[in-house]
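Just one protein chain is left out here, and the rest sit where they should.
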Amino acid sequence: MLRFIAQRLFAALITIWIATIAVTLLIHLVPGDPVRIMYAGFQTTEAEIEAIRQRLGLDQPVWRQYFMYLGRVLQGDLGHSIVGSQPVLDTLLQRFPATLALTVSALIIAVVVGGTLGFFAAYRRGTVWDFGAMTLAIVGVSMPHFWLGLLLLFLFSMTLGWLPVGGSGWRNLILPALTLGLATGAVIARLTRSAMIDIFDQDFVRTAHAKGLPKTLVLYRHALRSGLVPIVSMLGLQFAYLMGGAIVIENVFAWNGVGRLAIQAVFARDYPLIQGFILFFATVVALVSVIIDVTYALLDPRIRYGT
Amino acid sequence: MSGPLLKVRDLSVAFGPVQAVDGLSYHLHAGETLAIVGESGSGKSVSSMALLGLLPQRSARITQGEAIFEGQNLLRMSEREQRRIRGNRIAMIFQEPMTSLTPVLRIGQQLTEALTEHRGLSQRAARDKALEMLRLVDLSDPPRRMLQFPHELSGGMRQRVMIAMAMALEPDILIADEPTTALDVTVQAEILDLMRDVQARFGTAILLITHDMGVVAEMADRVVVMHRGKKVEEGPVKTIFNNPRADYTASLLAAVPRLGARSAEDGPRPIIAQPAQPGEVVLHAEGMCKQFAGRGSLFGRSSGTVAMKDVGFSVRAGETLALVGESGSGKSTSGRAVLRLLEIDSGRIALEGEDMRALSSRSLRKARRAMQMVFQDPFAALNPRISIGRLIAEPMLIHGIAQGSELDDRVAALLRRVGLEPDHMKRFAHEFSGGQRQRICIARALSVGPKLIVADEPTSALDVSVQAQVLELMLELQQTMGLAYLFISHDMAVVEEMAHRVAVMRQGRIVEMGPRRNVLDAPRHPYTGALLAAVPKPDPAALRQKLPRLNLKEIPMGSLVEVAPNHWVAQ
Amino acid sequence: MSAPAEPLAAEARVAPRRVLWALLRSPSGAVGLAIVLLLIVVALLAPAIAPYDPYRMASGPRLAAPSWDHWMGTDQLGRDVFSRVVYGSRLTLMIGTIAVGISLTAGLLLGLIAGYAGGWPERILMRLVDVVFSFTEIVIALACLAILGVGLINAMIAIGIASIPFYARITHSVVLVEKNKPYFEAAIAAGASHLRLIFLHLLPNVIPTLIVVGTLGVSTAVLAAAGLSFLGLGAQPPQPEWGFMLSSSRDLISRAPWMMIFPGLAIAITVLGFNLLGDGVREVLDPRQRAR
Partner (left out) sequence: MKVRKTLALPSRATLLGSAFVMAGLPAMAGGDLIWARYGDIDSLDPHRATSTLSMQVWDQIYDTLLAFDEDGVARPNLAESWEVSEDGLSYTFTLQEGVICHDGTAFGAEDVKFTIDRAFGDNPSLTRTSWGPITGVEVVDDLVVTVSLDSTFGAFLPFLADSFSSIVCASNADATDFGTRTAIGTGPFKLVSWVQGDEAVLERNDDYRNFGKPVENAGPVHIDRLIVRTIPEPQTRLAALRTGEAHIAEPPFDDIPDIQASDELNLVVAENTGQNVFWQYTVSRAPFDDIRARQAVAHATDPEMAIEIVYGGTNQREWCPIAAGVFGNDQEFCAQYGYPYDPDRARELLAEMGYGPGNPLETTMYVWTGGNRHILAEIFQAQLADVGIQASIEIMDIGTMNARVREDNERTGTDAPGTFNMMTWGWYDPDILFALWHQGGAYAGYQSDELDAMLELTRELTDEDARLAAVQDVIRYLMTNAIHVGLYTPGWEWIFALRPEVEGFKVGAFLHPMFQDVRLTD
């Protein structure tokens, strides 16, 4: 098990390491002069631009830039943003709790709603219930989540006036979390259904039935507990998608997380901030997937007892 | 109470428009073993699943019939009543021990839950009972087993657990659905022994579902033979074997290879008048070693598993060398290594004197003309998206043997050669039956005129009647064309039919190799002996002894020594 | 994306005629096909269907509610929303084709090569693909847009690039399964060359899975493009791209909800169509699914 965790952690480190290479290359792929583009404010002279280039190390060969960047990253220094010249890491950390609150609450909604829907659709496979649940799920999957967000906003904030429209605080979290949670829940419902159908078709479920166990016992003890393994293992990816989805949703609801920061950075072509964001995002996703991998390893004795 | 324990009358089950079971009737008496035997698709499993209400609810439909158990119709019971019977009065064990236990639950819990459910036993009492059952099925260290998960047990151990689980409630009927099909032959023998023991102890009636006439002969008191959903014959086991009334039963029995049937002969049965005799050495392999890497990680490799250690043999033209062994013995690895479908770590492979391992990948492609392979699963061995004609033509195209209409002619000729119609050329693999597909595979292998054919369990996925036909085709081809066969199989009876010489493999090594008569009739290695003793004999008259327990530590696994001319045994 | 990570059964070879027929018989396939065909027809006949020039201002009063003259109302410049939605279908189809075209082609090649080559090239390539995949599509797309600059074409390219790892993974997983099937070894044993093995034996068996994934991929691409346009990174005015129309309706959500409702519906229905079609094709091509 320890070996498993070490392996997963190592893989996560590789991911993060490749991310550092990718973000270093990013700035070199920009057509034109990134410094010009970034520092286009007003009244910068050629000499100043050259000075900035030097300060950012852009006058160095790429490999050296990479090692300079890596060295700084290892010291927790992701550089300074162009707009406002704040330390990128500070900015990201300042904004991350909001994103985390959004994604975690959305994940909870998604798992509760989607998992339940998928489980019962699989259980009642082929019935009207299944059809209804899956119709709901595919409509949910097909709906652009920013549109769902707008509809919820229109309904709950504009028309009914029940919930606030933006800003921070838990009441403001409800709508964005609901939007993101329902959209992801639809995906999870579909995944859960097919995972549970696979489980229901397994021999051991038949064995449990053949033992004459009550249906609920078969369902929860044998099927659901086995089904949790594949379901939890796919949550890693779902979390990554949630983080991605949060970028858009944060913009719809003016939820002040890293996603909104990212979009502002792209608009402003604030490359240090974009680089930092990608690296940060990759790190979070990699670490979360380690956590989720370890969780499902705990659920699955085949991994827990290392075979 | 006298009279049958279970009376099934006129049972019919339909899957959509397909009638899977059609008017099946039989009865089962207390304490007896009734075997329901049939080939795939005969409806034997479906009929027994129907009894316990375990059929897939949406697709299957019981159209008529009744199954009377203790005066109640099992087929018309409520879910609740059914549950009281299931596991309690009628228990069931399944074919796949690897997947029949819930992977995330401990053995202990899976053993005790039915006891607490049906008997209302306390956890403690259930645990005691479970431990007792584990002891009964001869599992070592029961308290530890209780805490283990299924994946920590071997297939045979799991099937023992399944039996313990099924018998814990001392049911009146045990339905065993192909209980040993997935097991190696030595393990099969142990499990069959165990089932007989258990039956004797509890007086349980067993409904045994199987396709294996050997198992039937060993276990059954009475037999029901099924074919295409219908019962074709029913009777005491001896009658069925000795005086089958239905043609189908007779042909089924005729197709079953019997170990020892050809013990008097030197070579396989001649199919043609002047069969080719073994000639020059076509393939010579020596010192082949292969170690599969452990799970690769970036930290390094965990020590791998040895698949092949110092394996060597030669095959002559017109000769069949059979590689036999249980799963994991390295016999398939050896076959694939010879064809260079996998790279070996060390050793020498020579085809007609040419060192295969020294060839560049380009010349290897050319050299492959001389050797072809026939695979176990004919369903997977044909590319599903290429027509049969093109598949058979492909090797000829690659090797530049023929083109255009000549190619078509050759394909047509090959199809005829293996007993198929030339106008099958345009069809795709899924339009053929298993036996036909294997013929197509053989035609394809033959197309380039190879010297050597490696046949990896070519009939184990086929029903016995089809198996007999395919084996005959292979024999006929060898005898007319002087082909060398490296014939890989786990089935000793099939090996006896096909082989000139036999090599027995265990744990990646050859433990005994020699002429078929020597090895099969007078084995010199204890493992060969055990293997042979474990094979169920399709003869109800044969008396079966308890298997000798092999002391695995004392099996000699050293290098081969020639104990008789051409007969080598591991020391 | 919720596409199948597992390959379709190889047995599932169905003649093209029968695919269509089977598709029509599966409810999701038939509805999906109908929606997609409708979309194509609307896109092709846009000039005939749209009652107004989608770009012309003051086709009606500004911010008029839906009426007989303007079925979906008008926007803040008096343009006919219905006409814009109709013309938007062209952009949507273009997005789907280009984005999926890029990712499918590149992903297919990558997956095929990695899966076929095996060994360390496979390990490195797939490790890389996995890493990039874990960044998620939107972040890769953002990075691409940060490089390329905003715009609808750039957004399509960005989405295409962003999804390459997904297709590469699927192709790779199918190749792994197919490569281990005896028919592939049989072809090697027959002496087939690398190209023959890849293109004659592997490719045809990979294609059906990729048809399914590609169909579902169109819906993902359409959603992603709409999302980027919504954020202002994709379509630029006056393009009647649905996501962009949605974003410009944001300020008017309470005054002119029709500006938000109809383009959103158009996206949802289109995406639903491709999702249903993809599910339908999968059901048809995969007998395991059908048995369910």
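Chains here go by letter, A, B and C, matching the order in which they are written, and residues are numbered from 1 within each.
Note that in this section a contact is a pair of C-beta atoms (placed from the backbone, for glycine too) under 8 Å apart; a residue touches a chain by one contact, two chains touch by 3 or more.
Computed from a prediction, not measured in an experiment: that's the story for all the values here.
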For the chain not depicted, the shown chains it touches: A, C
Hidden partner chain, touching residue among A:Gln65, A:Ser105, A:Ser157 or A:Thr207: A:Ser157
Contact partner of the left-out chain, one of A:Gln86, A:Thr116 or A:Thr135: A:Gln86
Contact partner of the left-out chain, one of A:Leu155, A:Ala254 or A:Leu298: A:Ala254
Absent chain, residues of chain C that touch it: 55-57, 62-63, 76-77, 150-151, 232, 236-238, 248, 250-255
Missing-chain contacts mapped onto chain A: 32-33, 36-45, 48, 82-87, 90-91, 94-95, 98, 157-158, 161, 164-168, 251-254, 256, 260-261, 264, 267-270
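The rule is simple: only the chains that are shown with their structure count from here on.
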Chain B and chain C, separation of their C-alpha mean positions in angstrom: 46
Whole-Å separation of chain centres (CA-atom averages), chain A against chain C: 21
Intercentroid distance (Cα basis), chain B paired with chain A, Å: 48
Chain A: positions in contact with at least two other chains: 14, 125-126
Chain A residues within the chain B interface of the complex: 6-7, 10, 14, 125-126, 202-215, 217, 221-222, 225-226, 228-229, 299-302, 305, 307
Residue numbers on chain C that touch chain A, as the complex places them: 1-2, 28, 127-128, 130-132, 134-139, 142-143, 145-148, 150, 219, 223, 226-227, 230-233, 243, 246, 249-250, 253-254, 257, 260, 264, 267-269, 271-272, 275-276, 279, 292
Contacting residues of chain A [partner chain C, same complex]: 14-15, 18-19, 22, 26, 29-31, 125-126, 138-139, 141-144, 146-147, 150-151, 153-154, 158-159, 187, 190-191, 197, 240-241, 243-245, 247-248, 251, 262-263, 265-267, 269, 271, 274, 277-278, 281-282, 285-286, 289
